[in-house]
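With one protein chain withheld, the remaining protein chains of the complex are depicted in position.
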Amino acid sequence: MHINRKEVLRDPWFVAGLCLALAFGFVALLGPALAPYDPWNMGFEPIASPDSRHLLGVNDGGQDILSELLYAVRNTVAFGLLSGLAALGLGVAAGLAAGWYGGPVDAFLMRLADVLLAVPAVMVLILAAALFRPEPWVLALLLAVFAWPTISKTIRAQTLSLRTSLHVKAAVRMGASGRYILRRHLLPEMFPLYLIGFAAKARMAMFMEASLAFLGLFDPSRKSLGMMISYALKFYYMDIWWHWLMPPVLCLSLLIMGVTFLAVGLEKVLDPRLRTVTGEPV
Amino acid sequence: MTLTVDRLRVIYRDGDHGILALDEVSLVLEPGRCLALVGESGSGKTTLGMACMGLLPESAEVRGRILLSGQELDTADEAAMNRVRWSDLSMVFQNGAANLNPLHRIVDQVAEPLIHQGNMGRRPALDRAAEALVSVGLEPHLHRRYPHQLSGGQVQRALLAMAGVLDPAVLILDEPTSALDALSKGIVARVIREAVARGKAVLLITHDLEFAVHQADHMAVLYLGQVLETLPPEDLLSRPLHPYTLALGRSYPSMDTVRDLGGIRGDAFYRLVHRHGTENGEHSVHSHIQIPGSSHRDGHAPPTGCLFQNRCTQAVPACSSGRIPLEEVEGHGVRCLRHGIVNLMELHNVTKAYDNVPAVKGVDLEIKAGEILALVGETGSGKTTLAMTAAGALRQDQGQRFFDGQDMDGWIARDYRSLARRVGVIYQNPSESVSHRFTVFDAVAEPLRIHGFGKNRSERTDQVRRVLSDVHLSTDPAFLERYPHELNMGAIQRVCLARALVLSPVFLAADEPTSSLDPSVQAKVMKLLLELQTERGLTMLFVTHDIGLARKISDRIAVMLAGRIVELGPASAIMKDPRHPYTRLLLESASGRHVEPRIGESDAGDVDGCAFAPRCPSRLDRCLTERPLLQPQSGRKVACHASGPAE
Partner (left out) sequence: MKATGGREMTGKRRGVGTVISFALAALVMIYLSYQVPRLLPGDFVTAMYASSQVTLTAEEAADLRAYYAQEGGFGGYLARVLTLDWGYSYAFLTPVSELFFEALPWTLLLLGTAHLLSMAAGFVGGVEAAWRHGRVAEKGLVGGMTLLEGMPEISTGVILLFVFALNLNWFPAVGAETAYADLGGIDRLGNILHHLALPLTTLILAYVPGNFLLTRNSMILVLRAPFIQTARAKGLPPIRIRYAHAARNALLPLATRFGLRLAFMITGALVIERIYAYPGLGTLLFNAIQARDLPVIQSVVLMSSIGVLGVILCLEAAYRLIDPRIRNAH
């Protein structure tokens, strides 16, 4: 398992994804600094068209849309990163344990994974959001609980194959401890899988966050792209298409596209069999 | 139907570059005959099979023609090829089970062509398929299995059945026996024989020389996309005419070969092709890029001329120019500038006596380039004299000697040194052959000094170091300053070997080089000699009294008795089936069985009749009066009236 760095950087999808991801990351980090106004400030004239003071206009509650947008991006990105990392951590731990120890540990973890995979995460999240009204980060972690199974399956498969590989067997024969093998052989080898898994889960988490916000399941004062779309949609009969509805739609699309392209680019480079090859049978 | 391949050229394209896989290969597959196409990886043999079926990838450029019974096949036209595929010519591919769809049952896959090409109904097609499977030894209960449920041998047989199901006129088999058990190999062999008997044309592509020799009617040896030799199969191991064929036979472990395996020095390479403008759309062949990681010794192949020259044991400068055609030489087709393996050394009727005691009497001998000839005989048989005469150290009384085609007497008279440079000699007593006053360095550098090579001490040191490392001796300055007599016998012999090789000779005469060594040391030196012969492409004359030792190192053996050669032939033939009673005696002694010789005197000088007659258990009356001449007999030459197959 080897990612050729030059190859990766030449792939257009990866580069596009990277640019988008970096751009949004930048915005997420600097959000508050870049926002011209406090997004909760309801003092502006409602549903105003864009002008020099409000580049994207004002929403129905009298809040500056641009500022809202910046904070919303931040929330979505944060949610995605947190959930993705948590899912990655859980998935890698479970996959490694299942693949390395095998036996009852493996059986238990995989059964657990199967059950978790059957449950529609969104429903549980909705249930939790409706009943308990938790902090968003709790929901992010809850989502991770449903997201780790797919990662763990991939990691487990790779661990199984590495466990029987010759270089690991040689190390074991030389007297290496399990921890050493984990550290020196297994963990580094699967690095590309982490990237791909993280990208996929972060993508899904951001998508979930937008969906949940769209359905109104977060605290109404929390800024989110989904929530903005939901509100804007109510005023479809007014001329808010370009400045209120499109920007969050566009941002959400670009954000998710960026992460998707990153994942696609990585997958393509990781699997050399997908490229064109001149056959050379002999 | 006859399948004719006419000047087929295939280049695999990758952007501006390409790899030349087949270079104007022409073959004819006649009905009722099996042609074996033999070669190693990179030779292009699979490409040839695929080209005939029209299965090369789109990126492959194909020139030349493929004709089926005179009709040209347009391999680019899928529809036309589909009409011909499987019904007229079919192929069994490499890779066993991977050639079958893992999701379809065996019998379905065998029946599939019958249904789709043969327009048979499903029921009759399945029945016919079942028959075909049974005929290759797969019983009915296996028919409804999936590929992963069959063993490798069973899969191969199923593939065979599938290939024959539409009764094609041409059958191509690509490595049908790799990794197969004996039973399945036997069935493959039977299928080939039956196909040939029924008039099919069979192309057997393989690197399994043994199998090819037994199944084929005719053979072609492929190297880097060119046919280097075509020959009857029985000649492959006993009478190859191309240096590559000889080396290939030597590299192959078979039950008949006796000497240790040798490889071929250097590496094969890819033939890269570049586009050069658009002259007439032709692109010329251009560099030969070596496969990375190859050894440094072999140098680079020049862009024209013989493809094998950088690994050949008899290449001359002329080999690198022009294109060498395939010509007929002694019944084989050979592509070699020098018309096949040349004789590096030829001795005609050589006679030498010491003080009126004849040592060598009228000996005719050729030593082929790149081979190891063992000269075996008892003490006093004249073998050392013969060897030294061949090496140019002694002058014969009568007869002629030729080295690389030139008369040695004239050469020696003109310029002995230039001949001496090309010949290396190592002796029976290593420590005696080196002056006690010389250091290791002095000993090994001596030839350099004598011939004036190396402008200064440091250049000479470099050369000495290089050759010392070739014989696996230390190159430390400390070692160079040691005295050979301080070293153990094996090391001294290696120093002598280094000395003999420092000028890169083409011929090495080794006179009982290991007789005074301990067995374990002897073994190491023997291995070293074999390794050097492979690496440097040396031709060797190895003198020994121990036929058991000879068998481990030689391609051919010459048995000497009382100054004459009594048996001469391929080592495997002589070891398996010695014809001369003396050879049998030597073998029996070597194996520890001592046969009581007939009571009689040992051979005396110039008697009439056979020198072995007094001791010979198979002696006839005429043996005492009429000296037998060296006659060809079952693959070798024997000088005996009573010889025949051993009882």
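Order of writing sets the chain letters: A and B. Residues in each chain are counted from 1.
As a working rule, contacts are C-beta pairs under 8 Å (C-beta built on N, C-alpha and C of every residue); 3 or more make two chains touch, one makes a residue touch a chain.
Owing to the predicted nature of the structure, the values given are computational and were not obtained by experimental measurement.
Annotation: of B:Gly15, B:Gly70 or B:Pro102, B:Pro102 touches the absent chain (contact as defined above). For the chain missing from the display, the contacting residue among B:Tyr12, B:Phe93, B:Phe308 or B:Phe403 is B:Phe93, taking the whole complex into account. Within the set A:Trp13, A:Tyr37 or A:Tyr101, the residue that contacts the chain not displayed is A:Trp13. When the missing chain is restored to the complex, the residue among A:Val15, A:Val124 or A:Leu141 that touches it is A:Val124. As for the chain not pictured, it touches chain A at residues 13, 111, 114-115, 117-124, 126-127, 130-131, 146, 150, 153, 204, 207-208, 210-211, 214-217, 226, 229, 233, 236-237, 241, 245, 249-250, 252-253, 256-258, 260-261, 264, 271, 273-274, 276. Annotation for chain B: contacts to the undisplayed chain at residues 53, 55, 78, 81-87, 90-91, 93-95, 98-104, 112-113, 116-117, 145-146, 148-151, 162.
To be clear about the criterion, only the chains that are shown with their structure count from here on.
Chain geometry summary: the mean Cα position of chain A and that of chain B are 63 Å apart.
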